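Only a single protein chain was left out; the remaining protein chains are all shown in position.
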Amino acid sequence: MYSTFETEITIRPDDIDMNNHVHNSKYLDYLLMARYDQMKKDYKIAMEVFVERGYSWVVSDLSIKYKRPILLQDKTVKVRTQIEEFHGASVLVNFWILNSDNDKIAAQGQAGYTMISTQTGRPTRVPKDIVEQYRI
Amino acid sequence: MYSTFETEITIRPDDIDMNNHVHNSKYLDYLLMARYDQMKKDYKIAMEVFVERGYSWVVSDLSIKYKRPILLQDKTVKVRTQIEEFHGASVLVNFWILNSDNDKIAAQGQAGYTMISTQTGRPTRVPKDIVEQYRI
Amino acid sequence: MYSTFETEITIRPDDIDMNNHVHNSKYLDYLLMARYDQMKKDYKIAMEVFVERGYSWVVSDLSIKYKRPILLQDKTVKVRTQIEEFHGASVLVNFWILNSDNDKIAAQGQAGYTMISTQTGRPTRVPKDIVEQYRI
Partner (left out) sequence: MYSTFETEITIRPDDIDMNNHVHNSKYLDYLLMARYDQMKKDYKIAMEVFVERGYSWVVSDLSIKYKRPILLQDKTVKVRTQIEEFHGASVLVNFWILNSDNDKIAAQGQAGYTMISTQTGRPTRVPKDIVEQYRI
């Protein structure tokens, strides 16, 4: 059972669409922001470190349930993520996006990320030391 | 078994992210563009008609598999969608995003849309005449 | 001479373009975010208050000089704005976008906003009480 980490994100006016809600694709951008933040803040291996070591991460699949709209007036959301499992070149991550006021879940889902070698562009098994450091 | 419709979308430079690919959240924007286009072009009930009748559509859930990156050099993608089923206030739609050159699948998935009443903001059963017109 | 106010904005990975910099159009989104924030925090008339009173603001013209790139590694920018003058339905605002680390100017410019009546969609003279409250 892995730890859950949290990042608070400020909603920007340009995130709002013609329905006066945060646009559905922006949820994926909030998730990305949260993972970047948590890689550095919580796992202590920032994205830059992966890049220096010749690795990168790509999203390989994603599922999301939209439960409540997010409004500009909500000001911020909290994005919580938790690793579900490592498997070869992949990691599966659960996520929840919450309205900051009331901690109600606005959306939740699961994202699969694949580690690739920046030289070959091909999936590469996540090195043991990284798996160890993420096993928190 | 419902029909599959197709929309061609031009990739814009601002769709490209720091990995030199179309950014993962933009796929959802391409899908939205395709649905708008096909509502008008293929189903002959444009989004404006829904709005005039006091309805709107929101995305309630979405799953997507990213299979191949899309590059700016690809110039366009084709987005194919096909209704899987209607169920109460919801419609389930299969989608495929293809590189236009070679028709290889860059991504595929399924999106659930819920019809809401713009007055109440609550889900509302899709009217029979609309289901009929979409049953192609 | 009007006051200068400041808003700190976190750079998101989706703001970065294929040149590995914050994309040039995102600077306008940062400026918009800052104005919204400062309307509430500093001028004490939030955008919602304008909307309730039947007003809205649109950008009528904008000029910007890009001086230094902004990188994801910069983490945040500071956006400073200062009213230059009110004139009928318009307000002219100077702005500066700074790298938070070193306070160097990444971009600077001037934006003209026009107040419109949400009923008519037409420009409308900024009411005296609003000019007064913004005269700080």
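Letters A, B and C mark the chains in the order given here, with residues in each chain numbered from 1 onward.
The working rule: a contact is a pair of C-beta atoms (placed from the backbone, for glycine too) under 8 Å apart; a residue touches a chain by one contact, two chains touch by 3 or more.
In this text the structure is predicted, and so the values were computed from the model without any measurement.
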| item | value |
| --- | --- |
| Visible chains that the absent chain touches, using the contact criterion stated earlier | A, B, C |
| Touch criterion as defined above, residue of C:Ser3, C:Asn19 or C:Gln133 at the omitted chain | C:Asn19 |
| Contact partner of the left-out chain, one of B:Met33, B:Ile105 or B:Ile136 | B:Met33 |
| Residue ranges of chain C at the interface with the undisplayed chain | 19, 24-26, 28-29, 32, 56, 58-66, 69 |
| Touch list for chain B against the chain that is not drawn | 9-10, 12-14, 29, 32-33, 36, 48, 72-73 |
| Sites on chain A contacted by the missing partner chain, in the whole complex | 13-14, 16-18, 20, 23, 25, 72 |
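Here is the rule we go by: only the chains that are shown with their structure count from here on.
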| item | value |
| --- | --- |
| Fraction-based call for chain C against chain B, same above half, different below | same |
| Inter-centroid spacing, chain C versus chain A (mean Cα positions, whole Å) | 29 |
| Distance between the centres, which are taken as Cα means, of chain C and chain B, whole angstrom | 34 |
| Chain C, residues touching no fewer than two other chains | 13-14, 72 |
